[in-house]
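Okay, here's the structure, questions in a sec.
Left out: one protein chain. Kept in place: all the others.
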Amino acid sequence: MKSHTHYLWLNTKNRYDIVNITPQVEDAVEKSKIKEGLCLVNSMHITSAVFINDNESGLNQDFLQWVEKLAPYGKEKYRHNLTGEDNGDAHLKRTIMGREVVVAVTNGKLDFGPWEEIFYGEFDGQRRKRVLIKIIGE
Amino acid sequence: MKSHTHYLWLNTKNRYDIVNITPQVEDAVEKSKIKEGLCLVNSMHITSAVFINDNESGLNQDFLQWVEKLAPYGKEKYRHNLTGEDNGDAHLKRTIMGREVVVAVTNGKLDFGPWEEIFYGEFDGQRRKRVLIKIIGE
Partner (left out) sequence: MKSHTHYLWLNTKNRYDIVNITPQVEDAVEKSKIKEGLCLVNSMHITSAVFINDNESGLNQDFLQWVEKLAPYGKEKYRHNLTGEDNGDAHLKRTIMGREVVVAVTNGKLDFGPWEEIFYGEFDGQRRKRVLIKIIGE
């Protein structure tokens, strides 16, 4: 069994943002030289997400608006913010979008359907954060 | 390490639908001859889901009604629909239900609790779509 680990650094310009990280994950799969296996991609932070969806900017705006509706920002809204933080909403928003994805690697490539791409969803950004990419297989 | 990949085609009669795919996943695990490992099952489309829950038809109706409440259908409701689509809601609904599941394989079987079964959740159906099943292990 082979394995390959890569840490990807991100620093978004906006507090709330969505970034396409498909090329970086494809690079890591290529470097791993793994032909058949599984690729885990996860946020290493608890206020950001990794998810798979369509590479369409309107949809990304829909996602940001929708999580704001389901888990609105508000310093007074969450007990977590009594710790001095104001990012209680970000923990909830990321829970909807998901911490991680697992993607099959087949014939040395991410085994994707026609529109699947991998995104980093940031809900408390403007600082350096990490995504972990781990591929195991043969 | 062994691996086995299977593509499962589905075409639901309804736009919104939930289909039990446990038997097809069990078949793939058996064909893989893998005794200990991990089994990934994911939708290859971005408007449908794969999730694990109870095989109870009332609950499936509850799920469909609930995601409609959290992410209602509406041609005018989503920026994504400015592309000419009307399935903005489906991208959000599938995000709640989940793109994928990872299941342990132990002694050659899906290592399930008493009520766990695997479902395909369709939110923009009535056309051919694919689910990927990938098992790795030994």
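To keep things simple, chains are lettered A and B as they appear, and every chain counts its residues starting from 1.
As a convention for this text, contacts are C-beta pairs under 8 Å (C-beta built on N, C-alpha and C of every residue); 3 or more make two chains touch, one makes a residue touch a chain.
Predicted model, so just to flag it, every value in this text is computed and none were measured.
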- Cross-chain touch to the chain not pictured, restricted to B:19, B:44 or B:101, is B:101
- Note on the structure: From A:52, A:92, A:105 or A:118, the answer for touching the chain not displayed is A:92
- Task: Spell out, residue by residue, where the missing chain touches chain B.
- Result: 1, 36-38, 51-54, 56, 58-59, 61-63, 66, 70, 96-98, 101-104, 106, 111-116, 136-138
- Touching the missing chain, which residues of chain A? 1, 3, 5, 38, 40, 42-46, 70-71, 78-83, 88, 91-92, 95-96, 98-100, 102, 130, 132, 134, 136
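In the analysis below, only the chains that are shown with their structure count from here on.
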- Task: Starting from the mean Cα coordinates of chain A and chain B, work out the distance between those two points in Å.
- Result: 20
